[in-house]
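Okay, handing you the structure first.
Removed from the display is one protein chain of the complex; every other protein chain stays in position.
Residue numbering begins at 1 within each chain, and the chains themselves are lettered A, B and C in the order written.
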Amino acid sequence: MAIRLFITGGTFDKTYDEISGRLLFKDTHVQEMLQLGRCRVPVEVRTLMMVDSLEMTDADRQLVLQNCRAANEERIVVTHGTDTMTDTARVLGEASLPKTIVLTGAMVPYAFGSSDGLFNLGSALSFVQALPHGVYVAMNGRCFAWDDVAKNRELGIFEPRR
Amino acid sequence: MAIRLFITGGTFDKTYDEISGRLLFKDTHVQEMLQLGRCRVPVEVRTLMMVDSLEMTDADRQLVLQNCRAANEERIVVTHGTDTMTDTARVLGEASLPKTIVLTGAMVPYAFGSSDGLFNLGSALSFVQALPHGVYVAMNGRCFAWDDVAKNRELGIFEPRR
Amino acid sequence: MAIRLFITGGTFDKTYDEISGRLLFKDTHVQEMLQLGRCRVPVEVRTLMMVDSLEMTDADRQLVLQNCRAANEERIVVTHGTDTMTDTARVLGEASLPKTIVLTGAMVPYAFGSSDGLFNLGSALSFVQALPHGVYVAMNGRCFAWDDVAKNRELGIFEPRR
Partner (left out) sequence: MAIRLFITGGTFDKTYDEISGRLLFKDTHVQEMLQLGRCRVPVEVRTLMMVDSLEMTDADRQLVLQNCRAANEERIVVTHGTDTMTDTARVLGEASLPKTIVLTGAMVPYAFGSSDGLFNLGSALSFVQALPHGVYVAMNGRCFAWDDVAKNRELGIFEPRR
């Protein structure tokens, strides 16, 4: 059961730049994380963009959608910044593709020792194998349908919409 | 959807002892791992034993079974050493409890920087929420039914039985 | 041989804030680092400030100097942001205190897995014990006298002045 993994950036992949002292995007850490998890499911990784999700445009979201539609795989994981993850989930969800798509990310960059990234990646790759077609957000052990999830920015957690 | 998590020890929880220079069991790392993963699913953790799975007896396996049967939760994760994980899965599987039970573990102790433990824990907690009743082994991104899995000890991986 | 350790902040102690997605100062990591290094030299730690060294004022530097002067210990380590570490070293150096003072820091926050902080802390605590009175900058295995060191901001390294 091959899985397609699309990378869009987000906290997940931010790196500390020693020269500027700032958090930047360089290469993705996803391959390294799959190795650390000793992942034995075939995962085809492709980087679509490397952006902070606050800067993701409508065109960017359409690009993600296009790639999900065009992918040969029926099961797709998308790594994404948390701030607008639910917006992209909505764009994908409304397209009603005959696929299982799981968006995930991290509250803390993987490059930090204290990151939830590896936990979330293991989670997303599992939900995507087990769930029926649909679009989901998998964060911190929970999985939400795309039309019933919101990020609580004060608490930094995802929760059902009210 | 509350999840019960039973700890039995295994590589997952081995710790380096500075005085003896050996790998021992002290406290479990599972609570720390749930915190690192910022796990937002309610998980009730209980340590049943702390053993190397090569030393797990039939009585130990019956104890695991008893606890799975007695648990209020319908969804149960069991952390377990990899060497005899499939044996315990068989004992649980043959009991045909009306529950979803996922066994998981790690190839490398969590206390090592290079552990797959956090990835596997995220994975097991996700499969247990998404799969129908039954007993499963979740390791390194894959999930196997209890009656179709074996550990390949030469390669150190789990695979379907032949 | 008791050592006094003054904390001023800097990259060393920056932490990722999950809510804002930014690098901030919270508590210092120095105690945790001393524990990790299983440091057996008595070290008295005191936080003087928690600032980015680009924002350190003349008054701040005078405060550091005052504290170095007033300390009972003859051997003092100061953790400091790298950008103006040499400026503070100059203020301390020109005061010609009868003490050995070593400034150190990190190119990457300790909270990142890839930090040089622990290496530098081990180094600074060693140079401060072994060197004669004077003010020094210890970074990345090298030790410079306060009046012969500059930070090369393009390369992100410390080097002798030319």
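The rule we apply is simple: a residue touches a chain if its C-beta (ideal position, glycine included) is under 8 Å from a C-beta of that chain, and two chains touch if they have at least 3 such contacts.
Note that the coordinates shown come from a computational prediction; the quantities given were computed from them, not determined experimentally.
Trainee: Among C:63, C:95 or C:118, choose the residue that contacts the chain missing from this document, as touch is defined above.
Mentor: Hidden-chain contact among the options goes to C:118.
Trainee: Who touches the missing chain here, B:23, B:49 or B:97?
Mentor: Only one of B:23, B:49 or B:97 touches the chain omitted from view, namely B:23.
Trainee: On chain C, where is the contact patch with the chain that was removed from view?
Mentor: Residue positions of chain C that touch the missing chain: 33, 36-41, 43, 107, 114-116, 118-127, 129-131, 138-143, 157-158.
Trainee: If the hidden chain were put back, which residues of chain B would touch it?
Mentor: Those residues of chain B that touch the unshown chain are 11, 16, 18-19, 21-23, 83, 107-109, 111-114, 153-156.
Just so we're on the same page, only the chains that are shown with their structure count from here on.
Trainee: Hey, which chain is the most central one here, using CA centres?
Mentor: A
Trainee: By CA centroid distance, what chain is farthest from chain B?
Mentor: C
Trainee: At what distance in angstrom does the C-alpha mean of chain C lie from that of chain A?
Mentor: Between these chains, centre-to-centre, one finds 38 Å.
Trainee: Using mean C-alpha positions as chain centres, tell me how far chain A is from chain B in Å, no decimals.
Mentor: Averaging C-alpha atoms per chain gives centres 26 Å apart.
Trainee: I'd like the Å distance between the centres of chain B and chain C, where a centre is the mean of that chain's Cα atoms.
Mentor: Between these chains, centre-to-centre, one finds 44 Å.
Trainee: Could you check chain C for residues that touch two or more other chains and list them?
Mentor: 113
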